[in-house]
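A single protein chain has been omitted from the complex, and every remaining protein chain is retained in its original position.
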Amino acid sequence: MDLDFNQEDLDFRNEVKDFIKEFYTQEMKDELARSKNGSASKDLHLKWQKSLYEKGWIAPNWPEEHGGPGFTTTQKYIFETEMAHAGAPRTIPFGLSMVAPVLMEFGTEEQKKKFLPDILSSKVWWCQGYSEPGSGSDLASLQCKAEDKGDHYLVNGTKIWTTLAQHADMIFCLVRTSKTEKPQEGISFLLIDMKSPGIDIRPLITLDQSPAPYQEVNQVFFEDVKVPKENLVGEENKGWTYAKYLLEFERGNSYSPSLYRGIKKLKDIAKDTSIGNDKYLINDIDFVSKLNQCEIEVQALEFVELRIFSALSAGQRVGPESSILKCRGTELQQKIQELSVEAIGYWSSPFVLDTFANINEPSIGPDYAMTITPSYLNGRKTTIYAGSNEIQRNIISKAVLGL
Amino acid sequence: MDLNFTKADQEFRDEVRDFIAENFSPENNTGQNIEKYHEVTSDQMKEGILSWHKKLYKKGWIAPHWPVEYGGVDWSITQRYIWDQECANAGTTPLIPFGLTMLGPVIIAFGNDHQKDWVLKGILSGDDWWCQGYSEPGAGSDLASLRTKAERDGDHYIVNGHKIWTTLAQYANWMFCLVRTSSEGKPQEGISFLLIDMNTPGIEVKPIITVDGGHEVNEVFLEDVRVPVENLVGEENMGWTIAKFLLGNERTGIAGVARSKKAIDKLKEIAKSELNNGEPLINDSSFNKKITELEVDLTALEYTELRTLAKESQGEGPGVESSILKIKGTEIQQKISELTLEAIGNYASPYITPLSVRNFGSNYLEVGPEHTQGVAQNYFGMRKTSIYGGSNEIQRNIIAKMVLGL
Partner (left out) sequence: MDFSFSEEQTLLRNTIQSFVQDNYDFDRRREIIQSDEGMSKDNWKQLAELGLLGVPFSENDGGLEFGSVETMIVAEEFGKGLVVEPYIQTVVTCGGFLRRASEAQRQEHLPGLISGDEIWAFAYAEPQGRFNLADIKVSAAKNGDEYTLNGDKCVVSAAPWAHKLIVSARTSGDQSDKNGISLFIVDKSSDGISTRDYKTVDGSMASEVSFENVKLNSSSLIGEEGNAYPLIELVADETIAALCAEAIGAMSVLNETTVEYCKTRKQFGQPIGKFQVLQHRMVDMFMQYEQSVSMTYMVNLKLEEEDLERSKAASGAKVQICNAAKFIGQSAVQLHGGMGMTDELNVGHYFKRLSMIETQLGNADHHLKKYSLAS
């Protein structure tokens, strides 16, 4: 057991830092700082992903044969940590971290050849078609139907909470191909071209009120959409297995680096916030003790993550323990957002509809205040999505505690 | 709507104060008092409680929440509020609730004339000490699964079974008991409510020593205990209805607002005398904040209780809302005991019980300042409050079902 990095790791860290310095430009920083929900324009994301692609770092988790960089576990950790500390744009996960691992594991050679390179180069933007209006936590109850029509499927139904679907070229979808006793057994995993006739996207405006085209989520309607048979992943009616496989990836990422960054930003705000009498919020012991409490909990989470990393590098699989990361990570993120709203006091109240517009107009109150309340409101989603935290606790109680 | 005391209320308060000053001497207050914990032997505790009980009985104030015709007092909610407040301020001995708060109202609502006569008299005078035979080793939160059996044999029931967590059964001469008289239908439908003389042959009381080192609760074993049929309350197999009625009454008193106020005052005193980096702990912003949060919470509970009492005095309730009083009341009591433990720092650890005093002599008591004594025991002991009287989880189930309709 030790916590030190060796010289190679340290060199790698410098390389990552240099990369960020070069490619994460001030312009990008300024744009991202105006985001209410963590996403910026499609251009920004594509530009950033292209530089990572050219460096060979776009897919740290991919095996080398498919174009992964072959990072060690420690390098992955360093990479993620540095990215988060710098507040670099996240890579859009739907292609890179979600559908790709599924294709690698269950796809045909042809599918791999057709889709993986374009995911890697960000030529094709993916989105995820899982939830439906009637199927949230109970995902297996989904109704979106794919009928066998010989050489193609005919898809009818509705998907909801489809993140950034407005930019997507492809959607991977869970669809019902059979009505079985157990709902899980009639589900298939389909890849659908978003330009197919019969697909309609409707933006959903969330609490933070990011206006289109900056909306985060959408509802996607399918009406008699033809999908070629070759776009079925794995076997028909085995989609649930692939979905579960994918969910592990969705939950397996680490939270603490970006949480630390959140705390650092919060501290900066507290240093900048006057509380009268020439004192600043950072001098207010009540506020600071909440902040410290938060930081300690982040550290506890960090060490859970490190333990999981270490298990991974020893070749063990991450099991349901990843649910702990999801619960604590999202709850701490919400807590930091909550404290940020508290910190800015009355400046939490002014509302700006389009934070990307009027970039030259002075903000009301300090610059950073504009997106704090929207981010807080937007952040409420994190304990709901990707298996609500209630569901995560069910998983832990069943799979870990054996209840 | 208003909060004002009328002139009559103010006069009443003076009368109460005078009465307490004349009749209650703190030196005699040996019952359930944390400070004196180590000095209390069992018999002293019983005596302390009974002596205060008898003075209230003499004055006619022993059962303020009973209807006047049964020996209660015709107090308004304001007067009841004043009474609780003044008792807490003076730190009077808490009375034992099993007869006064629990069984009394049951007998008034469900008992026959004969029972009304002898049971109520004994409760009021303090001549009878009641205990409650509800929980069983296999029936805790799921009380209706109880298995202690009462079989009819002529004009007697023969009772066999095992009760647990029976508070102060060691002093009791009577027990009210839930027993199974039928195993047909839903488990709730075969339960009856029996009054059992603790001196009947076949009853054995065994002490349980709890985490705080105290002997408050017991196990009661019943083997072929013969109980006259006339000791059945209400009808056979309607015991569950009675039990539910009783639980509703039990919860209203359980908020303990006035006493919690007093305990917070005490906590503040302790925090003034304990030092933290050379300064009184009360000046520590973080600790102070925790106390203040508690005070605010308690004030909210106080007004919630007053609202409940006000409804009650207009003939509504006590409804299931009284579950809130139980939950919040016990959470606050536990929090106070937790902060008090936190306040005394290192002196939380010496372990002093009546037993250790007996074994090691009174020198054993001199460890740490006087205000630290019994604090840890009290903290451990208070954990029971969110478990008993229908655990706080069960109370939440009740609210979910009865209030929210879930």
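Each chain carries a letter (A and B) given by its place in the written order, and its residues are counted from 1.
We adopt the following convention: a residue touches a chain if its C-beta (ideal position, glycine included) is under 8 Å from a C-beta of that chain, and two chains touch if they have at least 3 such contacts.
Note that the structure is predicted; figures quoted are calculated from it, not measured.
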Omitted chain's touching partners, listed by label = A, B
Filtering B:Y81, B:F98 or B:W129 for touch with the omitted chain leaves B:Y81
From the list B:V73, B:A109, B:L306 or B:A348, which touches the chain that is not on show?
-> B:L306
Absent-chain interface residues of subunit B come out as 1-5, 9, 77-78, 81, 288-289, 291-293, 295-297, 299-304, 306-307, 310, 314, 321, 324, 327-328, 393, 396-397, 399-400, 403-406
Hidden partner chain, residues of subunit A it touches | 131, 134-138, 141, 160-161, 204-207, 209, 217, 273-277, 281, 284, 286-287, 334, 338, 341-342, 345-353, 364-365, 373-374, 376-377, 380-381, 383-385, 388, 390, 393
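In the analysis below, only the chains that are shown with their structure count from here on.
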Which residues of subunit A touch subunit B in their complex?
-> 285-286, 289
Touch list for subunit B against partner subunit A, complex | 285-286, 289
